[in-house]
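With one protein chain withheld, the remaining protein chains of the complex are depicted in position.
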Amino acid sequence: MTARTAFAVIAFAAALIAPFVVHSDFWMGFLITTLLYAYMGMAWNVLGGYAGQVSFGHAIFFGTGAYTSTILHISFGLNPWLGMVAAAVAAGLVGALIGYLSFRYGLRGSYFALITLAFAEVFRILANSFEFTGGGVGLYVPLKIGWWNLQFPSKTGFYYLALALTCLSLAIGAWLENSRFGASLMAIRENESAAEALGVNAFACKLKAIILSGAMMGVGGTFYAQHYLYIDPTIAYGPGVSVEVLLVPIIGGLGTMLGPLLGSAVLHGAGELARRLMGDVPGLDLVFYGVLLIVMVRFLPEGVIGLLRRRHKPGAAHA
Amino acid sequence: MMRRTKTNVTRRQLLAGAAAGAAIGTLGFPAVLRAQVPSVKVGILHPVTGAISYSGTQSRAGALIAIEEINAAGGIKALGGAKIEPLLADAQSRPDVGAAEIEKLNEAGAVAVIGPYASAIAIATTAAAAKHNLPHLVDVGVADQVVTRGLTNTFRFAPGLAKTVETAINNLVKLNEAAGKPVKTVMIIHEESAFGSGMASTLNAELPKHGFEIVETIKHANPTRDFSNIVLRVQARKPDLIIPSNYYNEYVLFARALRQQRVQTKGIYSILGGGASSYKFVKEFPDAAAYVMDCNHWFDPRKAQALALKDKVEKQGLFFTYEVFLNYCNVYLLADALERAASTKREDIIAALASSTWDKHIMPYGPTKFVNGQNEGAQPVNTQVLDNDIKVIFPLEFASANAVFPVPERKG
Partner (left out) sequence: MLELTILLPALINGLTLGAVYALVALGLTLIYGVLHIINFAHGSLLMAALYGVFFLNTGLGIDPYAAIVVMVPALFAAGYVLQRSVIGKASHGKDQNVLLVTLGIAIVIENLALALFSADTRTIDTPYAFEMVDLGIAFVPLPRVIAFIAALAVTAVLWFIIARTDLGRAIRAVAKERQGARLVGIDVDHIFAMSFGIGTACLGAAACLLLPTFYVSPGVGHVFVLIAFTVVVLGGMGSFVGALVGGFIIGVTESLGGLLLGESLGQIGIFLIFIAILLLRPTGLFGSRLS
């Protein structure tokens, strides 16, 4: 335990001083993306990993967050920091709606996965059709650089924000692993009827999980919009984000505190490695990435975290 | 037809192989090269994978041809004959990846970046490049926001959306008046994303002012799998003119469905049409393409350099699309700025671009004149598919043929 604590402190200290050591904006950008996806991967992990409700449509929350803060900023001049809070609320509400419908009707497994996918498509089509979302034209976040405007003049600002979000997500993971609520979610994942027999209100727990998960994703959406200054229905609600945030925790270690962080680091590292190795023929780097994905699943069925566990306590069962 | 397609493929594979070879080459002996001839690194950033990879690949090809030509002609003379060294980058059809690639190019020592085809990606890449004061030439990226955000590093050689739609409407009015006003009713069929939607709303606001009645505007999804019902509606509304704006795949399906149902109109007039001014479309669907008009980026058919380039591109087994020649021009525009700046300092290059009056391009534009990053001399032109070829019909000073409008009735 002490060794672990020491390691955590060192890792955190390293993360804090990284901007002073890393002078490359490219690598800073790489770290920002890695941390952002680690954070959003944990958002997915709350519902998909701990509670066992695999979602294919987490872009619903990401997109809702991105649109909420951006629309409020453009139309009502709301400060994006406050917009980020509004994004969390809006995405949480959408989570409540989808969760209420799906869990009320007892959807599980692939049925739940598919309904989230369908909702994401519905949102994408709606965003495409309405005036206030800019329709297919999308929305441009006005370029007004300044930290109070959530448009940092350098990568360092975005880095510390992403780092703060990641630390928050790790804290949420730690809380889930040590709280009654987290234990209830894991009990539901293992056997829902058994959990209910033990007095867990599965419906309420799952609903709370999807709201928390959605709200976290919503913040990620605002982060994205402020970072890249443009969103459209496909960026916001398309399958790209949904797939990426589920890959991250599954590759890292489903339902674990460190899984999303490890997964994000490995996936983005693999992507970058592929680009550097495979040269300029379009697509070859992604072929390599795909192969790497399959190989990782083949040899690390428990995720990257399995590698660490195997070393620490052999035979430790995956929760 | 069959055999030609086959050689296409093998040529393209060869090309891919050559590109890989070139990449290995730059990794393998850069030290030797650098010791002898100085080089200027230029970022060539396009979406060569993902949803819009076709356009990205075409763009890259155009840029590489220009670089090869410039290097063969002695490189940048003001820099001691420095060769342009392309740093190829892939935006994967995603704005965030595009922005990350800008950082990589910046650190790899690019003196400027050309790309990234799509407006959504350009919004992210120009802002990222601005932070390093890295000159960014936007090749296509028609959204007006690309150049209206006060970024001093951003230059767009080609016309933006507002200018294009305005020209398209003006030319349509002239065309219609010259023909004795055969067109009164118009139907707009557009794709749902930024470019189609933006166009449709401008058309709906402007066309009625010129006496056109818009009988229906149909917005369709990307991808749309079937155009039968849209064509049914066209048949029922019987518009004099159809204005489509869609991406290539949808354009092909739509044109094919129109042909299948034997739809008769007085004309098809597209704006930045996915297929209308595409040699690929004309070659593969000559029947559906006949007489289609388009208002689009197009080269000046009277310039020998343009025709030589077309020949060269076709010899590589590629189609001569606007992505190719716009990127080709952007490389030359940058080369001109480098010659005048006689420096690889970013601020010098930006100053040289901003004061650029370059007129040796292959486009039907005047000399370049950048106002807030937009080349005010740029304009789209009208083309029409005539005799299985694409001819310029408007403006008249660049025209290579007379417009056939209204189009003759079809038999069968």
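Which chain is which? They are A and B, in the order written, and residues in each are numbered from 1.
In this section, a residue touches a chain if its C-beta (ideal position, glycine included) is under 8 Å from a C-beta of that chain, and two chains touch if they have at least 3 such contacts.
In this text the structure is predicted, and so the values were computed from the model without any measurement.
Displayed chains that the missing chain touches over the full complex: A, B (touch as defined at the top).
Of the listed positions A:L143, A:L247 or A:L273, the one in contact with the omitted chain in the full complex is A:L247.
Screening B:I230, B:M293 or B:V404 for touch with the missing chain picks out B:I230.
Within the complete assembly, B:N249 is the residue of B:N133, B:T152, B:T185 or B:N249 that touches the hidden chain. Although one chain is not drawn, the whole complex shows that of B:A78, B:A221 or B:A354 it is B:A221 that touches it. If you put the missing chain back, the residues of chain B touching it would be 1-2, 5-6, 9, 12-13, 16, 48-51, 53-54, 56-57, 192, 218-221, 223-226, 228-230, 232-233, 235-237, 248-249, 252-253, 256, 259-261, 280, 284-285.
Contacts to the hidden chain, counted on chain A, fall at residues 54, 101-102, 105, 107, 109-111, 113-115, 117-119, 121-122, 125-126, 128-129, 243, 246-247, 250-251, 254, 281-287, 289-291, 293-295, 297-298, 301.
Following the convention adopted for this analysis, only the chains that are shown with their structure count from here on.
Centre-to-centre spacing of chain A and chain B amounts to 36 Å, using the average Cα coordinate of each chain. Against chain B, the residues of chain A that register as touching in their complex are 24-26, 28-30, 33, 125, 128, 135-138, 140, 142-143, 153-154, 224, 227-230, 232, 234-235, 240, 275, 279-283, 285-286. Residues 16, 19-20, 22-24, 48-49, 53, 56-57, 88, 90, 92, 94-96, 99-100, 103-104, 106-107, 120, 123-124, 127, 131-132, 145, 149-151, 191-194, 196-198, 219, 221 of chain B touch chain A in their complex.
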